[in-house]
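As you look at this complex, bear in mind that one protein chain is not there, while each of the others sits in place.
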Amino acid sequence: MVDLNADLGESYGAWRLGDDDALLELVTSANIACGFHAGDPLTIRQTCARAVAGGVRIGAQVSYRDLAGFGRREMVVPAAELEAEVLYQLAALDGVARAEGGRVGYVKPHGALYNRAVWDAGQATAVVAAVRSYGRELPVLTLPGSALAVAAADAGLEVVAEAFADRAYNADGTLVRRGVPGAVLTDPDAVAARVTGLVTRGTIQAADGSDVPVAARSVCIHGDTPGAVRMARAVRAALTGAGVSLVPFA
Amino acid sequence: MVDLNADLGESYGAWRLGDDDALLELVTSANIACGFHAGDPLTIRQTCARAVAGGVRIGAQVSYRDLAGFGRREMVVPAAELEAEVLYQLAALDGVARAEGGRVGYVKPHGALYNRAVWDAGQATAVVAAVRSYGRELPVLTLPGSALAVAAADAGLEVVAEAFADRAYNADGTLVRRGVPGAVLTDPDAVAARVTGLVTRGTIQAADGSDVPVAARSVCIHGDTPGAVRMARAVRAALTGAGVSLVPFA
Amino acid sequence: MVDLNADLGESYGAWRLGDDDALLELVTSANIACGFHAGDPLTIRQTCARAVAGGVRIGAQVSYRDLAGFGRREMVVPAAELEAEVLYQLAALDGVARAEGGRVGYVKPHGALYNRAVWDAGQATAVVAAVRSYGRELPVLTLPGSALAVAAADAGLEVVAEAFADRAYNADGTLVRRGVPGAVLTDPDAVAARVTGLVTRGTIQAADGSDVPVAARSVCIHGDTPGAVRMARAVRAALTGAGVSLVPFA
Partner (left out) sequence: MVDLNADLGESYGAWRLGDDDALLELVTSANIACGFHAGDPLTIRQTCARAVAGGVRIGAQVSYRDLAGFGRREMVVPAAELEAEVLYQLAALDGVARAEGGRVGYVKPHGALYNRAVWDAGQATAVVAAVRSYGRELPVLTLPGSALAVAAADAGLEVVAEAFADRAYNADGTLVRRGVPGAVLTDPDAVAARVTGLVTRGTIQAADGSDVPVAARSVCIHGDTPGAVRMARAVRAALTGAGVSLVPFA
């Protein structure tokens, strides 16, 4: 039993990104953009409607305010500002989701905020404070062992660990950094086999050949890369073939 | 018994606008900016906290997306986009307000959207559809007889009529257009006397000297003009002196 | 002899739009976005570099400030603001072009500003004032007979009339409005034949079957529609086959 998540709703006005319709038939959780790095209100609304119709859980993909950089440029934001910005995004998405018969079911930071919240306790705490201030006990989807996981657990929020389908791992369970050759996997069958092993055996083969234990309740599929849909299909087929149920995390 | 409303939370980042602290002690309803024409998330949050602390009702001052023009540049926005944009703003503000122990209690469009919704049935209907889709039966604060008032009433929403403290009226109850000499009143005592007459007798003296019946449950005080606080104080004092209770509309 | 123009550089950060590389091999003039409706600085710079390398003339595709609406939402902007906004965009693009060995060679408003400047003398005059204030006598590319054509001519700027390859015409030479069935033509061969007739005979067949004289020194190819590249290829091939030279307008 595992959850598959992907980034969705990342179009903006006239600009289309990703094949949301195809991905919504493959994933069980949709990290929907909240308007700060992507996602105009109409796109957000339509994506929520489709997620609700497809029985896909909605997550708030909160981000730095950075359209030009797609939320991928790391920013140093004072804690109170960041907390308010995350709260604003979460509230906006939750209200739009409600208008379409859904609700936000979890929170997953996007891009540079995701990466910084892995090690920056201050920003991680601000994200958690925003979730708590909103008054709903929403789970936080993040890397196991991250500062965000620690801050969320400390605050009594559920932490859902995720693994990355298309990323190479180091022997200590961290990700091989982007830019290092081989850091990103592109062969759908190989990725599908890795994910199946991860879910059925709880381990993943690291770059040095060793088996690393990885406890993930959700697997992230990147949606904005060429071949993303094909890879998601392969992962889904392999998991189903191995008798794994694909369901949103509890 | 009457309500006093003013625009608040219209600072943005390093830019300050209006004397929110002073106005929050004078008005009973705060039209708080939602981030599209003004109001960064932290400003919004702090303004909500102060409104809650002061017992001032929070309204969603929804707007066109136009920071550079402060929402004062009229825009032709397709209905579905406008509806989603208003829904997004309303949800964001309501969530932030809730984090501070409040809720949005009504909706009042800002600037050019306010003006256009007076006559444009399409945009008025989109605003109303946004409010209804949010699932809370929020009152709409607008000009009596406006397209927005009609659309809101048709949709079963409560319509709250407002009058403008510092604006001259035509004999038919419409406002004298800005730009016409005498359209905007600046003498605090004269304004206070007009408002008191409006509330206690239900009429206001038009530009041609005639008495015009104006049925308003709320009176709008402009907060971003020089002397706004002094005018609000004069209005409040005059009303209280005349035995009028200042309370948020029911 | 005729010029072919298309909108280019309309990507923004992570969002890609149009097949600029293919179009740059087909057109003779590139209307490059200036950052207000599309075009981040790096995209603009790379597009200028490719235009210079390909011998394609650079035009400033100035627009309303409206990323979310891609500059397609009509706005009512005070003349002094609009003039400053157009001047700013023109200067930015010209400077970036110069860094890549080019210069801006003409100005063509985008989207809703283009359409409004067809009839709104105030906005048309503001656009012209911006061009003149920049101090270079740049031609203005627009619809023949438009308010912008009149304002530009009055100000002593060269006016270059353009026709639309994929649009149906009324018998009076105006465009059939989008939304009317048949307003947009999609068959590459039919479009190519129309454009060839237009250039070689100076007439185009209107929706009612009559022949309308159309004096255009440039023909606009829309780049952001599916099949845009195929249509541009067909137009170019047909013109070349008819002995027409494709060169930037003088």
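Per-chain residue numbering starts at 1, and chain names A, B and C are given in the order in which the chains are listed.
By definition in this document, a contact is a pair of C-beta atoms (placed from the backbone, for glycine too) under 8 Å apart; a residue touches a chain by one contact, two chains touch by 3 or more.
Here the structure is a predicted model, which is why all the values come from computation and not from measurement.
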(request) With the full complex in mind, choose from A:Ala22, A:Ala49, A:Met75 or A:Leu175 the residue touching the hidden chain. (result) A:Met75
(request) For the chain that's not shown, point to the residue among C:Gly18, C:Gly35, C:Gly69 or C:Gly223 touching it. (result) C:Gly35
(message) Tell me which of C:Leu90, C:Ala117 or C:Leu239 is the one touching the absent chain.
(response) C:Leu90
(request) Since one chain isn't shown, list which residues of chain C touch it in the complete complex. (result) 35, 40-42, 44-45, 80-81, 84-85, 87-96, 98-99, 133-135
(request) With the missing chain put back, which residues of chain A would touch it? List them for me. (result) 65-66, 68-69, 73-78, 81, 112
(request) With the missing chain put back, which residues of chain B would touch it? List them for me. (result) 11-17, 38, 40, 67-70, 72, 224
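Going forward, only the chains that are shown with their structure count from here on.
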(message) Taking the mean of the C-alpha atoms as each chain's centre, how many Å separate chain B from chain C?
(response) 42
(message) Could you pull out the residues of chain A that touch at least 2 other chains?
(response) 40
